[in-house]
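Note that one protein chain is taken out, while the other chains of the complex remain in position.
== chain A ==
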Amino acid sequence: MENTELIERYFEGKLSPHERKEFETRVAQETSFSEEVALQRTIREGLRAVGRGRMLSKLEEVESNMSAYHPPTQVIRFDERTRQRFYWAAAAAIVLLIPVYLLLKANVSHDALFARYFTPYENTATQSANQDPLNHALQLYRAKNYAQALGILETLEDKGNASDSALFYKANVHMQLEQPAEAITTLKQISSTSTFYDEAQWYLALAYFQNKETNKAKEIVTSITQTPAHPYHQQAQELYKELK
């Protein structure tokens, strides 16, 4: 048996008791053999470390193709006692509100859902001195100066210069300004190959809610719940439960 194989079999515990004894005697007596064993051990450990390094760089590559981290929509959680108290209060409130509900029932909408789930898209673009119009618009967006931001984004669109990110932010501005129909038209222009597509779908669902087109909204939410890799999968699931 060649040394390489012998040493491998030793590491893998495949030597017979007799062979192992012989092996250990050689390690103790032959410097060159014990060096070879040490070298092979380093290589075995090293191969694991190199493999791990390659896996981590694959993940980093996936990471670099993802949109920047943004916190998930805030969901308020109660502890158990608060929750019970909350339920009692809610029950009482419902009883009290029944007459009001009967009066208003003609106008139940999903506005509340929209308000709960909509958070303006976090704009994480780094501050840069670059004063192109999109950058300027994003600064205004960040400063919540929506009307002015919209002006710039619309000019871009009119000139046919609107990138997917410009369209995406423009839709967000429309939602902020309670113009869901415009938001819907804008979001629909974002193609399915865009890096903003997943985000656009989620916001499209919210825009439909805002526009009281509940069925269309539900359709999108349902399809997101069926895509575990979707960035808004969890939010969609929570929303879906509420819709039932």
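Assume a residue touches a chain if its C-beta (ideal position, glycine included) is under 8 Å from a C-beta of that chain, and two chains touch if they have at least 3 such contacts; residues count from 1.
Rule of thumb we're sticking to: contacts and distances are computed from a predicted model.
Engineer: Tell me the UniProt protein name of the chain this structure doesn't show, selecting from "Peptidase", "ABC transporter permease subunit", "Glucose/mannose transport system substrate-binding protein" or "Sigma-70 family RNA polymerase sigma factor".
Structural biologist: Going by its UniProt entry, the chain not pictured is "Sigma-70 family RNA polymerase sigma factor".
Engineer: Which of these touches the unseen chain: A:59, A:91 or A:181?
Structural biologist: A:59
Engineer: Which parts of chain A face the unshown chain closely enough to count as touching?
Structural biologist: Residues of chain A in touch with the missing chain: 2, 4-5, 8, 36, 39-40, 42-44, 46-56, 58-60, 62-63, 66, 69-72, 228-231, 233-234.
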